[in-house]
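For this view, one protein chain was removed and the others were kept in their places.
Letters A, B, C, D and E name the chains as they come in the text, with residue numbers starting at 1 for each one.
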Amino acid sequence: MPIVRIEMLPGRTLAQKRELVRVITDAVCNIAHTRPEQTHVLFSEYSVEDWAWDGRLYVDQDDEDDEE
Amino acid sequence: MPIVRIEMLPGRTLAQKRELVRVITDAVCNIAHTRPEQTHVLFSEYSVEDWAWDGRLYVDQDDEDDEE
Amino acid sequence: MPIVRIEMLPGRTLAQKRELVRVITDAVCNIAHTRPEQTHVLFSEYSVEDWAWDGRLYVDQDDEDDEE
Amino acid sequence: MPIVRIEMLPGRTLAQKRELVRVITDAVCNIAHTRPEQTHVLFSEYSVEDWAWDGRLYVDQDDEDDEE
Amino acid sequence: MPIVRIEMLPGRTLAQKRELVRVITDAVCNIAHTRPEQTHVLFSEYSVEDWAWDGRLYVDQDDEDDEE
Partner (left out) sequence: MPIVRIEMLPGRTLAQKRELVRVITDAVCNIAHTRPEQTHVLFSEYSVEDWAWDGRLYVDQDDEDDEE
């Protein structure tokens, strides 16, 4: 029954999502003792105009190095 | 005050959403004794590349029959 | 695959939740054409100290009639 | 560590979001005693076809005055 | 129609929540041009055993100064 949600800025490829699903489903099943057919993983991407951190939207963050 | 959220794969028509809103608002009001003007229903659609079940994204599920 | 979440103030009995689950699962399956074994319904209750509407927490709402 | 989410109908400009981020981050830091670099604000916009209130989707609300 | 959610570690008083509701409702109404009677604010508190940052649950963070 676990439902895992991952909220991120955009930019991950389908291959990265596939790999995240595989590793996270394995982790949840092995560590929390659930079963894959009961495990959901959902990705939500937020635009840099819709996510703020440290008082500024990501679109306004000067230093890209500082945040990924 | 109830807030109802429905997360689904895409593909439902406006008519289906209207009907879901009607039935779910009625259910919440009748069963949980709330009032329509205090009831919100929100739909979120996730792409088949953003929802995984059983260790695989829906875009990678082989057997469409198995899941809807 | 639908996931339905219902956020409410506390006070619903197990019997009310059972009935909501039954009616909402039926609605989702019949209207959105999904299957019960792919449908999740989750309830979250918020204390009257944790939900505000119209600029005031429910614990501070004077008129109980006005809101349920 | 606070994470603030704001769900709205579409139509807010980037300038409005910037101002909301500024005021809300300040409020959370000053009132709840957290720090800006630990505070996230996320916006989610729902289409008028995906949000219902009072038993009807916003796309079907007759009286625009009644709701904003 | 805005719904604002605030997720935090526990420890805020009712007075702090009241003040947050007041300031955030005002901000949303003034900046995003919505109305108080359409604005909801919900608080969710997560235990220090249920929130991780920087690879460690808050219950395991050594340096309290570093995070609030």
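One rule holds for everything that comes next: a residue touches a chain if its C-beta (ideal position, glycine included) is under 8 Å from a C-beta of that chain, and two chains touch if they have at least 3 such contacts.
Computed from a prediction, not measured in an experiment: that's the story for all the values here.
The missing chain, though absent from the view, touches A, C, D, E when the full complex is examined. Where chain D meets the chain that is not shown, the touching residues are 1, 3, 40. Remark: the residues of chain C touching the chain excluded from display are 14, 17-18, 21-22, 25-26, 36-37, 39-45.
By the touch rule set out above, chain E reaches the unshown chain at residues 7, 46, 49-57, 59-60.
The rule we apply is simple: only the chains that are shown with their structure count from here on.
Shared contacts of chain C and chain D, meaning chains that touch the two of them, come down to A, B, E.
In the contact between chain D and chain E, the residue numbers used by both copies make up over half of all numbers at that interface. Seen as a C-alpha superposition, chain A sits on chain B after a turn of 120°, to the nearest 5. Averaging C-alpha coordinates per chain places the centre of chain B 21 Å away from that of chain D.
Shown for chain C are the residues that touch two or more other chains, namely 1, 3, 7, 51, 53. Applying the touch criterion to all chain pairs gives A-B, A-C, A-D, B-C, B-D, B-E, C-E, D-E.
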